[in-house]
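Shown here: the complex without one of its protein chains, the others still in place.
Our next item is chain A:
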């Protein structure tokens, strides 16, 4: 997605902050109010002199309007500022900061992400130490041996009556136990060394490694679409540096992608899509394909187009297994999303598609159209309901006049909607930004 597609929204936001009417700004900058309206809704590109003029009238840096700060960057900065209590960061001027010092803001955001990744690594490692059954078993075995040796040794060393027969017995026990202790310690060291070799990979969650690879490829794999490579070859090529677990997940992902591509080639999809627009339910009906697959295909195509489409997939326990974000609708990096997403609503009514206009907190608000459906991922069975998977396609910038949008969030941690019934944990946002919309 080009960086300047939101210039109009930023102008609108700044104008409202400046307390100016659309007509006033139009007049001051020498254009018609209707033209300004088109610009503000990102329907007309703006650049050069007009942008400089508007920036001058609004008394902001032109870069703040043209480059702006992407929603994710702002969000990460907010997270950084509120993660440290009493940081004194000027939260109300975060946009300005990101606009005026894009380099510093980017650096700060990158460091914030790094901190989050490291914190997760620490959690993973401490989990490993606390819950590792092999480690626990080895330590237990060693402590038992040491106890037996200590006990027998002190019987032999301390004063007190002991018959030669018992003496011989304890000598033998110490000999046996020390042999076992040596064996167990060697095993433990070997285990720790092996774990150490993989720790770099294990320290990050496999899902996160997968996300990184997919993001680098922009969630599209033309070689698979064209049948120029097999999913396995692709996984070998892309997954060189990732852990074995993440590699397995990547292979699974690519196998499914190839299967989707074979069942629903782009040449079939593209004409229908240009006719109906990115409405996966109509497209699926026209092509006789499952809705979820159609969504995955549209999302893969969407990254090629400049519009940019988002996709979220969760399993039956609500864990996000695929996150393809769009700038106006960020997805959480870790953990699950907002319980108000249609994605989760779909899980409660498998097979029924949902279409909703939703909006995340932010200034200015960017409503998106979301389509969601839950479909079974296994054949029906009698002993329990078949497992479902929910898929949500996010289409930004559509039907701006589609009435009020359902207010949702990213996840609770960074969501300002305090009174939400779906709230799971308090927000880290100190300010009630929701007052702005």
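As a working rule, a contact is a pair of C-beta atoms (placed from the backbone, for glycine too) under 8 Å apart; a residue touches a chain by one contact, two chains touch by 3 or more; residues count from 1.
We adopt the following convention: contacts and distances are computed from a predicted model.
A chain of this complex does not appear here, and its UniProt-recorded name among "Sarcosine oxidase subunit delta", "NADH-quinone oxidoreductase", "Response regulator receiver domain-containing protein" or "ABC transporter ATP-binding protein" is "Response regulator receiver domain-containing protein".
Checked against the full complex, the candidates A:27, A:41, A:169 or A:256 give a single residue touching the omitted chain, namely A:169. The chain omitted from view is touched by exactly one of A:23, A:139, A:226 or A:406, namely A:139.
In the complete complex, the hidden chain is touched by one of A:154, A:218 or A:348, namely A:154. Take chain A: the residues that touch the chain left off the picture are 139-140, 143-144, 146-148, 150-152, 154-155, 158, 160-161, 166, 169-170, 173, 176-177.
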